[in-house]
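In what follows, a single structure is set out as structure tokens and then discussed.
A protein chain is absent from this complex, but the other protein chains hold their places.
Labels A, B and C are assigned to the chains in the order they are written; within every chain, residues are numbered from 1.
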Amino acid sequence: MTVHSRPAPAVVLGQNQYGKAECHVVRITRNGATHHIKDLSVSVALSGDLEDVHLSGSNANCLPTDTTKNTVYAFAKKHGIESAEQFGILLARHFVTSQGPIKRARIRVEEYAWDRIAGGVEGGGGAGEANGSVASGHSFVRSGQETRLAQVAFDGERWQIVSGLKDLVVLNSTNSEFWGYVKDEYTTLEEAYDRVLASEVSARWRFGWSGDPHREPAWESTYRRVRADMLQAFAETYSRSLQQTLYEMGSRVISRNDEIDEVRFSLPNKHHFLVDLEPFGLENDTADAAVYHAADRPYGLIEATVLREGAEAGIPPDLTNL
Amino acid sequence: MTVHSRPAPAVVLGQNQYGKAECHVVRITRNGATHHIKDLSVSVALSGDLEDVHLSGSNANCLPTDTTKNTVYAFAKKHGIESAEQFGILLARHFVTSQGPIKRARIRVEEYAWDRIAGGVEGGGGAGEANGSVASGHSFVRSGQETRLAQVAFDGERWQIVSGLKDLVVLNSTNSEFWGYVKDEYTTLEEAYDRVLASEVSARWRFGWSGDPHREPAWESTYRRVRADMLQAFAETYSRSLQQTLYEMGSRVISRNDEIDEVRFSLPNKHHFLVDLEPFGLENDTADAAVYHAADRPYGLIEATVLREGAEAGIPPDLTNL
Amino acid sequence: MTVHSRPAPAVVLGQNQYGKAECHVVRITRNGATHHIKDLSVSVALSGDLEDVHLSGSNANCLPTDTTKNTVYAFAKKHGIESAEQFGILLARHFVTSQGPIKRARIRVEEYAWDRIAGGVEGGGGAGEANGSVASGHSFVRSGQETRLAQVAFDGERWQIVSGLKDLVVLNSTNSEFWGYVKDEYTTLEEAYDRVLASEVSARWRFGWSGDPHREPAWESTYRRVRADMLQAFAETYSRSLQQTLYEMGSRVISRNDEIDEVRFSLPNKHHFLVDLEPFGLENDTADAAVYHAADRPYGLIEATVLREGAEAGIPPDLTNL
Partner (left out) sequence: MTVHSRPAPAVVLGQNQYGKAECHVVRITRNGATHHIKDLSVSVALSGDLEDVHLSGSNANCLPTDTTKNTVYAFAKKHGIESAEQFGILLARHFVTSQGPIKRARIRVEEYAWDRIAGGVEGGGGAGEANGSVASGHSFVRSGQETRLAQVAFDGERWQIVSGLKDLVVLNSTNSEFWGYVKDEYTTLEEAYDRVLASEVSARWRFGWSGDPHREPAWESTYRRVRADMLQAFAETYSRSLQQTLYEMGSRVISRNDEIDEVRFSLPNKHHFLVDLEPFGLENDTADAAVYHAADRPYGLIEATVLREGAEAGIPPDLTNL
């Protein structure tokens, strides 16, 4: 038996968490022939008195990840899914208050949006028992744009709610410049006075909500408003850098949504390069049109937090993986 | 020199093709302050007198893939991108007619759709020189639903145009049954009289068009109509199997679109399993709601071609990779 | 009820197939403390008398995809998994011979390879009951290089067996040229006399085997030999084009493996561009080193079939998706 096999004096356990990840739960709520759909991927992470699970092999304090999965599905039926945030709150409270050793729960949700399929244009249908008007009540197409995100953390006393989105791809075909920057010995970039600005928005916003049930934010309408604010700020900003556009987006969110204290963005600069068509006797960037090569990698990556004055940052700087 | 190095008598070259794949071309067309965007990934595949390129190392007949890429970008500027199909036709004709050794060209296109970002709700804007109304002319958000597809093949005489889409996720929350099937010794599935039916539609449709410029189909409006037909047939069909739904979708496309002779679908059955909540004292599938586990793999895969009577199938059976 | 809802006279059903896709089956075979692992993703596609399933909603001829899944797992236990090909043969024969309406079965397999984890270097172990030598019998790390492929098709009489691989990334840092090609008005590429040649090999090879049980190929050893032949031909070929390298790889496979009549490759040209470092006062391509930008898209795509003389091509030209 060598010293490395169980070097108890020298090694300690640090932060740890566990749970079931990516439980894909779909709830159909039926109001007669009109159905509603909620489509969520839920990930549970629990922390607490779990030293023994790691060190001695005793699972006496370990609620199995399988049980956390079952709880997600049972709660979806029992309590419904009012919103991603509210569902996360129910789950986090349950795990922390029902299990002594569990001191902290973090629930992450991805939500996929669905639109209704429009009814037949000619009063149609006719296949089987269904017809156009019934169809619109139970037929859906995934909207497929951004993925909505929510994270609920609860330690028995304090709540931290962070909402967000990812995969929202935006583009301005003008009103973007980039010049006046530092030039060093490795700089070859030419200044741009009219360029395409495109990004895939990844954003997280933190609510100031302390857990007071009488002041719970309206999660659904806030989501719609924040999303619209970000899009409009992106569209309306005359940009000298993606950093400036980012700040305008964050500033708009903070100043128009009192519930939100902080927003963080991770914005890849999805480069659109003007193709050099001169070798083919063509001028590219003319008054009527321009053609770009949309590049994959590398890409600029612009990340920043925008805060309500006086608020402390709570969203970690690295949304991307290490 | 060993026998295996160039066993000329025993080995022959079969079908071959080459070209640049996934040229990501974005064209901004400007009508004053109102801009329009076309966003395509274009792949070129050329065939012809290319034996020497493979056998002797002579590239005398080889138009470099780099040149095919340049041609894509130059044509986008020079001729515009009216539609994915029309752009593919221009490219295919160019390669076959301008290069003696090139006898056949196949152009594949993926197209990504964009919506305009709506202007500020409060007459807003104000950042920089832009304002709400200008913004709507040059600001876009990727619609993110399905990916549009087009394939153009030309051999100097005949044209084959296949359009399509993928990634369109649909779901009916009722009006789907599955029962009365074969039971063998490996069958454990229980019959279902009301289930969720969901799929991610991958479809290809072939036009009957022979190349007559006076009878060229209206590619854009046909795409919109076929897409709507498929969605409505999916929504309106009371389904006893995904096969039946597929057939109704195909039948709708063929019977309502005279330009189209054939349509093929690859429809994964995205299983939504009712979760057994009985161990928790809950009834799941009640009048007001039900909760499902949305599974990833394995999935049923239903594939079929639907044809106009008298038409010969031209779309290969395997849309998926070998 | 409008004419489009069931236009029976004008629309017909074409080729169709169905089954469960991507059944991820892992079999552990135990020889005392020495375990062996087979890790397969199996996809079943059945064809036959299935008109009614599509047209009338009768499932009387439909073996559920759930049953095909059960069969995969049951056969893995009952018959073992000697090789991907042999397992596919067992399944295909079962479906076609046991189900009257099923006339044709196609089984596709992806196989993931595992290596044993080497025992402790210091005679170590010591945690729990295990020690180094026991560990090597039941501990595995996924090798992660290529994915092995097999496709078995059976129509009750004839067999077609196609094996293959994908995701095998290779690179030659010299012995590759590209010059002497066609120049047209869109050509800007400069000739290259010493370049990097890299690709991600996707290959399929078809066996001549007719089903005679006494002449069944040795699937495992053939796989290893074909893989080695391709790699060595890639390494040893002084290349004037990727087409030439492809042909040498195919030629090597055909001439050294009598069981194989045909091989098809889909070889992306993974471009490595010499970075222009002159603006920084650096010469890039010197005797001791060179630095490249490895680009993602677009990429050249070179595809071809190489055949034994007299053999008819059976592998479809398009390994990639439409």
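Observations on the structure shown:
The rule is short, and it goes like this: contacts are C-beta pairs under 8 Å (C-beta built on N, C-alpha and C of every residue); 3 or more make two chains touch, one makes a residue touch a chain.
All values derive from a computational prediction rather than experimental measurement.
The missing chain, though absent from the display, is touched by one residue of C:Gln17, C:Thr187, C:Ser202 or C:Thr237; that residue is C:Thr237. Among the residues A:Arg204, A:Arg227, A:His272 or A:His293, only A:Arg204 touches the chain that is left out of the figure.
The set of chain A residues touching the chain not shown comprises 3-7, 9-24, 41, 43, 45, 50, 53-55, 57-67, 69-71, 74, 98-99, 101, 108, 149, 151, 162, 164, 178-182, 184, 186-189, 204, 239-241, 243-244, 246-247, 250-252, 254-256, 262, 264, 268-269, 297-309, 313, 315-322.
Remark: the residues of chain C touching the chain excluded from display are 23-31, 35, 37, 39, 70, 73-74, 76-78, 80, 114, 117-121, 124-132, 134-136, 138-146, 167-175, 196, 228, 231-239, 248, 272, 275, 277, 279-280, 282, 284, 287-296.
Seen from chain B, the chain kept out of the figure touches residues 1-2, 4-6, 122-127, 185-186, 188, 279-280, 296-297.
Just so we're on the same page, only the chains that are shown with their structure count from here on.
Taking the mean of the C-alpha atoms as each chain's centre, chain A and chain C sit 36 Å apart.
Chain centres here are Cα means. That of chain B falls 23 Å from that of chain C. Within chain A, the positions touching two or more other chains are listed as 124-127, 279-280, 296.
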